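One structure, as structure tokens, below. Some questions next.
Note that this complex is displayed minus one protein chain, with the remaining chains in position.
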């Protein structure tokens, strides 16, 4: 592909490591002249995908693989962990009204990723989880 | 190794991409409680190694591989490009007096890396260059 | 290395004004929540959170805001968010926060609406 920029990282499980990926995203986006609005949304997607992967990464292989492929038109975000996986279809859709009065206020990552991306795919089994997010940049 | 933190990246040839690696270095160093002075010097090493690799990366495989392995005591920086390589022993030692009055003021990267690291290894052939820098952190 | 998150806090026209600086993650959310609770105990019911200096948030950090809204609801208080990057505003919208919290372009505007 013309003007296809690719960044790959394998991230350790340490605090705020997702910001390294965000910095990479920013550099790629600036190079390709992507609008601030689209970059902002891409930042949120990247952040949510990585914090989930880090949180649920495997005890043996605690690292997380991240891959961005960006053109002027489109960003593909790929994040994979080596954790125990999950069944996305069993995750309950969060609702702010229900969250009020209950202890656990969390559970928004998947909803945000689904809402803010243009395409969204989760492949998960007992060897880990792969998430692919597509974001149109124009 | 105990408390061994590892970060791997494959960087594209775009402006200031070395700052993504520097951001990763900062996060690792903060996590391990490394002193500001040592982090500062590690930043310089990382920057110089990556800008060389990016500048001399191959026309076909323009990417650069970077790997940091950090403990509280030691940082190993590994950077590899797929360029045409060079003979380190034929690179002339730069001298500021000689630089004055000549057009090309550059040529400081290798000297800085040699001076600021605790160990320094270049392996280079027609398939590219690998540079390994070791920096003691205490 | 700078800290990833800083919070400043002031009282302006009976409103608690919190300004974030940096990444609103788990730690950032907790800082906001702690600072809010200190003033909530003293009777503060109007709160403004300015996100002018935050370019990135995560959903864990923002989920702390739900608790603040919950506590304010019980005393007929209100929370306003201001100076949001468009992507952050979108995130809060997806989470449904603006069904309960207000938004404004600037702190002054928010304070006006709260008074």
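Observations on the structure shown:
A, B and C are the chain letters, set down in written order, and residue numbers restart from 1 in every chain.
The definition used in the following text is that contacts are C-beta pairs under 8 Å (C-beta built on N, C-alpha and C of every residue); 3 or more make two chains touch, one makes a residue touch a chain.
Quick caveat: nothing in here was measured; it's all calculated off a predicted structure.
The omitted chain makes contact with just one of the residues A:6, A:30, A:114 or A:130: A:30. From the options B:62, B:76 or B:112, the residue with contact to the unseen chain in the full assembly is B:112.
Of the candidate positions B:8, B:27 or B:43, contact with the unshown chain belongs to B:43.
Looking at subunit B, the residues touching the absent chain are 16, 18-19, 22, 36-37, 40-41, 43-44, 47-48, 51, 94-97, 99-101, 105-109, 111-112, 115-116.
The working rule: only the chains that are shown with their structure count from here on.
Farthest from subunit C in terms of Cα centroid separation is B.
Averaged Cα coordinates give subunit B a centre that lies 42 Å from the centre of subunit C. A straight line joining the Cα centres of subunit A and subunit C is 24 Å long. Averaging Cα coordinates per chain places subunit A and subunit B 29 Å apart. Contact with two or more other chains is made by residues 30 of subunit B. Multi-chain contact residues, meaning those touching two or more other chains, do not occur anywhere in subunit C.
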